[in-house]
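Only one protein chain is missing; all other protein chains are in place.
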Amino acid sequence: MRVSRRHFLVTAAAFGASALLAACGGGEATPTPAPQATPTTAPAGQQPAASPTQGAAPAASPTVVSTQPTKTLRFGCAVSLSGPLAAGADVTIVASYKLWQRDVNEAGGFQLSDGRYMIDIIWADDQSNPEECIRQTQRLITQEKVDFLIPPYSTGINHAVAPIYHQNGYPQAAVATWVTAEDAQRFPYFFSFLGNPDVYAVDGIVGLLKYLNEQGKIGKRIAMPYVDAEFALDFVKPLRPALKDAGFDVVYDQGYPQDVSDLQSVVTEIMRLEPDAVVGITYPNDTMLYVPPMKVLGFNPPVLFLANGPNYYFFYGTYGDDAEGVMGLGGIDVRNQQIVDLYKRFAEFNGQEADRWGGHVYYMVGQVIQQAFERVGKVDRKAIGEEIKNGTFDTVMGPVKLTNNVFLGHWLIGQWQRQPDGKLEYVAIMPRDRAAAEPLVPKPNWKS
Amino acid sequence: MMASIARTAALPLLLLLAALVPFSNNDFYVALGVSLLMYATLATAWGVFAGPTKYISLATAAFFGVGAYTVGLFYEKIPMLLLYPLAAIIGAVLAAFVGLTTLRIQGMYFTIFTFGLAELIRQFMTWYQRNVSGSVGVYILTDISARQIYWSLLVLLALTLLGSWLLSRSRWGLALLMIGEDELAARHSGVRTTAVKVIALAVTSAVIAVVGAIVAPRWTYLDPNIAFNPTLSFMRAVIALLGGMQRFWGPLAGAIPLVILFDQLNARYPTSYTLILGLLFMVIVFVLPDGILGLLPKLQRLRAPAAPAVTPAPGAGTLSEPVTPAAPARQASPGVDGTSGVVTTAPATGTTLLAVRDLRKTFGGIVAVDGLSFEIREGEVFGIIGPNGSGKTTVLNLISGVYEPDRGEIVFLGRPITGKPPEEIARLGIARTFQLVRIYPALTCLDHVIPAALFGGHARTLMEARDHAVHILEELGMGAFLHVPAGQLNFIDQKRLELARALALRPKLLLLDEWLAGLNPSEMVIGMELIESLRGRGMTIVLIEHLMQAVRRLCDRCIVMSFGQKIAEGVPEDVLRDPEVVRVYLGEADDA
Amino acid sequence: MASLLDALVTGLVYGGVYALLALGLTLQYGVARILNLAYGDFLIAAAVFATLLYQHYQLSPLVSLVLVAPISFLVHLLVYHLVFVQLERRSGSWRAMEASSILLAFGLSFVVSGAMLAIFGGKLFSYSYLLVPVHILGSVVPANRLLAFVLALVFGGIAYLLLVRTRIGTAIRAIAVDPDGAPLAGIDVRRWAGITFAFGGIICAAGGVLISMFQTFNVPMGVSFTLKALVVVIMGGVGNAVGALVAGLILGVTESFVARYVSPGLTLAAVYGLFVLAVLTMRTGILGRALR
Partner (left out) sequence: MLEIRELTVHYGLHEALHEVSIAVAPGEIVVVLGANGAGKSTLLKATMGMVRPTRGHVTLDGLDLTSLIRRRLTHQIVEQGLVLVPERGGTFTDLTVQENLTLGAFPRRARAREAELRAFALELFPRLKERLHQRVGTMSGGEQRMVAVARALLSAPRFLLLDEPTLGLAPVLAKQLLRVLPQIAAEGIGILLVEQNAQLSLSVAQRGAVLSNGHLVHAASAAELRDDPAVRAAYLGSE
């Protein structure tokens, strides 16, 4: 007994430490990379499009929870409520769909052919782990028998569950992932409403730099630090040649680890190179690490673009007026009253401001789903998938239609700019034809 | 007997039942089964190594990730069936490398170290992959179904369990247990601890890598955060621990209820899941400190027959009935029994068995042994005496290979053994006991002696070693305690057990480090008679003692040490009269 | 040359965070003998506290620092007596409880982070305070990082002086050496180990408040802070305040040099590599096990 306890100690110690590992390994939220190869995941002999559910009941009627006039449609969502991906999932999927659920229910729910249906969402935590998500998704399908699924967060997990969605005949209307042409071919109802990285890199970033260069506002020297994550590398791959083709000179091209804790050394090196534009391909965590050393060292490049990070409201919340002129992905059209209202509602409902890249997109997907349901009139997931694939929907972003399972009508780049009310807002500046404002270049000096 | 048959049959039956799950046609059960099997296999593999050795590795994620990446990088070029062995080999090679560099670190340091190592591998892999291929993620697009993965895992689990079961009955299992209980004592029993540990780690890591390889296609997409997810290292440790790590059934007993519990909790309370889990966990620690199987102490170890109730051992000195030493040991006449492992050469031939020349050893500036030389002749009992801290035990540790001398030479049977590791020296025929008894309270007497018989290189099979061990224990009068856990023995019997373990090596030289210390006078008589009987059979013995009556009675010659140096040498009567010895060691007239 | 000095100075200052992180844990683990796996979660709790006060009441984190220290002290004292002492009572000895205490601390970590997760979810917290350049030896560093560095030195100094120069400090070190033997010297182990644990809690909370000034964080990140601290603690020698300080600063300098002269992509690999190397070569940490 005595000895076994002593040894147990070591064991326990170890185990305890392992516990720590639970969350730490993951790194940051991963909203993306693009697939390449294509064999199908469906078991041989099973028709890709045919799903057990559909086969059995092509027009399965919605779950009727009570005999009272209110009927309920059950949505399931297995998403990262804990673990490293929780930060990203929380402010986007969780917050947006909760708002959407409330709005829909307050407006009387979905109008299907046999009446109105309230929306219920059954949440599950995938703990930022694909295996867990697969199991939770399968539980939602077979045990909870949900009517529809809301896809999870991150490229990795979305791709892990794609075969499950597909085999069970559930359309996967995802946002936080890329969907390639191969994906779309293999999984006909796997959609991405986020766009694709080439468009952001080439039309967005390079387009903006060319535009500014043509106006004579910046020179040709570009510094491109990036975070070692698949999401960032998906941008870097098309960006590097595109910058070269456009005649830009990439003077700094280095990656750093995801869980880096400071960037003063990187910023010092970039400052020494005196670039005209700093184009950081970043995640939220490291985005936040650029401003302090830049401010402290007094380094204020004419263009400061940090990919994924400035779009979060807490960037403004943290740096206040210093955020002015900082660019990143996404952006909103402040002239569009619907969107402005949406963001206001979001903040009131969730007690926090929405992400200025994805906030309206998740809500828009909700609208797309509702319209697809209502057009089909019943829970026929194949028909709904078909409708999402081909239909055109009227949303907060205007008319929405997918191209090869991908929505491309995004605002690509936003910039914190001062609004008439004196506050800053993250306004869309790219693409130029749909932009809400002129880019503010050179970036104003750091305050104080 | 029935119970044992039931236990033996239970597992194959369970596995068979498990194999039928996919026919339920409920994908959720398959998914739950995959999680269950995955964790059960990982926990079992982990338990095979960590259970007996207590080396808690957190590098699971690294091996798992390596296995997964093997599939991710090569599945288009190499047939799937070849990938599993490939993953196993890569995992094993990596583990062997890790083992060779790290296994000398113990306890918490090893644990945190393996964590650091896993992180290092992840960081480096990420950086390398980005520089080589420009991306860190990999798509794995195969047509392997969940059911196939389920069955593959089931087969792997069955193999792992079978391996674990076979191992626990083999010499390797014994060696691992000994390493966990007391690594140094294991080495002195001739166990090549480094090789055993490295191989065990490599094999279990290979299993982990194969789990990674099997599961990878299920995830379709891999990036370092997924493949090297540290949660995995942690989960399987939790499962094995809560199940009861040192028991064969522990990992299974942990995996089945816990995976289901986690799943149900998650399903019911997705937002307060972590909180509830934490509270539950704290309650479990308070209520079930020894794991789930701690509830069933009788299932403790399948391998060992249940220990008989503690019987007060004979030889416990009580006043009412003064003890007469147990007879059998002393009466076994030398050489009568041909199967006896004890060397039976004629006493004191006078040839040099061990020579120590100009030995010196310092510990950070403190000179423990300085310029020491002496020779031990075959068949004699040689005493080393001296004040505490004079370097006696250091000498023993130098001879038995615990330390390497800074200078000087040790020659055994004409061959230099300086700097050889303890296990090699033990195999050459030098056995020892320890100043403070080093036994494994949970293991039976037989389990203590069998490995020495096995690893000393004399017994070829477990049965042979067992017979030999039984024989020696009986000779030492411990025949009644073969299956008694050593922790239940009284002190003199623990000492006897240590001696039996040393003798099982069939040593040519026996080193006894204060073997008589702590015995009361009547026990000491038994002890001294035992030593005399060994000498009677021609065993050469080195004795470190403080008890002058023992030195006088037993030793043919002795040396006296003071501050690391030899200050006297000769027959005990002369040496103990030496004024210098009296001054530094005995103090006044010896009346002890 | 100038850039070499710059790398050194910024590395040292940024290493202050590592040192501060590790100081509290090394006291709790090395001296109070509790491997507090909930360390990072308590740290996050303090950070959230400071952030909310700053965001809602514009309360300076320096004020929060003063507020949070006694609160954290009390909370840790309470946790110690309500959880760990009960376990010791049941186990019968401090040595026997060590194993279970780690499991318990692990559960506690889940409870603390789970409670925060239920309230705040995974959302990110961030604000910026004291982001003012300070010039030292030709290098420029932000004042908030410098504050963390100075605080690490101050706490490290206090811990060192208390432990080595006072009778109670000696008693606390005796508890670290032999908790079961300490009562024989008339030392009330529960009381003093509890106070040491709670003192570690103060440092933990201070670390949380400081980190909140310059780092974006969320609830699930607690574990990674625990782990980072643990790596530094092991490197510096368990229970060794000065060792934790030195190891923390060394890691900071390593990161800074690797980022500047090798590749920023290898900074963390270098940190873990250094750790692995340190453990392999010096099994008792840079300055050894003892509390000197």
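Order as written gives the chain letters A, B and C; numbering starts at 1 within each chain.
Definition applied: a residue touches a chain if its C-beta (ideal position, glycine included) is under 8 Å from a C-beta of that chain, and two chains touch if they have at least 3 such contacts.
Keep in mind it's a predicted model, so treat the numbers as computed, not measured.
Asks: Can you list the shown chains that the omitted chain is in contact with?
Replies: Within the full complex, the chain left out of view touches B, C.
Asks: Which residue among C:L8, C:A118 or C:A174 touches the omitted chain?
Replies: Of the listed residues, the one touching the omitted chain is C:A174.
Asks: Taking the full complex into account, find the residue in B:T194, B:S522 or B:Q565 that is in contact with the omitted chain.
Replies: The missing chain is touched by B:S522.
Asks: Spell out the interface residues on subunit C facing the chain that's missing from view.
Replies: 92, 167, 170-171, 173-174, 176-178, 180-189, 289-291
Asks: Over the whole complex, note the residues of subunit B touching the chain we left out.
Replies: So the residues of subunit B touching the missing chain come out as 310, 316-320, 322-323, 366, 386-389, 435, 490-492, 514, 517-525, 546, 548-549, 584-588, 590-592.
Here is the rule we go by: only the chains that are shown with their structure count from here on.
Asks: If each protein chain is taken as a node and each touching pair as an edge, is the resulting graph a line, ring, star, complete or other?
Replies: Chain contacts: complete, every pair touches.
Asks: Relative to subunit A, which chain has the most distant C-alpha mean position?
Replies: B
Asks: Can you name the chain whose C-alpha mean lies closest to the mean of all the C-alpha atoms?
Replies: C
Asks: How far is the middle of subunit A from the middle of subunit C, if each middle is the mean of its Cα atoms, in Å?
Replies: Between these chains, centre-to-centre, one finds 34 Å.
Asks: Just give me the whole-number Å value for how far the CA centre of subunit A lies from that of subunit B.
Replies: Measuring from centre to centre gives 52 Å for this pair.
Asks: Would you give the residues of subunit B that are in contact with at least 2 other chains, written as numbers and ranges?
Replies: In subunit B, 108, 112, 115, 119, 123, 126-127, 130, 241, 271, 273-274 touch at least two other chains.
Asks: Listing for subunit A: what residues touch at least two other chains?
Replies: Counting only residues that touch two or more other chains, subunit A contributes 2, 8, 10-13, 15, 17, 19-24, 81-84, 228, 255, 257.
Asks: In the complex of these two chains, what residues of subunit C are touching subunit A?
Replies: Interface residues on the subunit C side: 6-7, 10, 14, 17, 35, 37, 40, 55, 91, 95-96, 98-103, 105-106, 109, 117, 121-128, 131-133, 140-142, 144-145, 214-216, 218-224, 226-227, 230, 255-256, 259-260, 263-265, 267-269.
Asks: Report the residues of subunit B in contact with subunit C in the complex, numbered from low to high.
Replies: So the residues of subunit B touching subunit C come out as 101-102, 105, 108-109, 112-113, 115-117, 119-120, 123-124, 126-127, 130-131, 241, 271-282, 284-286, 289.
Asks: Which stretch or stretches of subunit A touch subunit C in the complex?
Replies: These residues of subunit A touch subunit C: 2, 5-6, 8-13, 15-17, 19-24, 80-91, 94, 225, 228, 254-257, 259-266, 268-269, 284-285, 288, 291-293, 295-298, 312, 314-315, 317-320, 322, 352.
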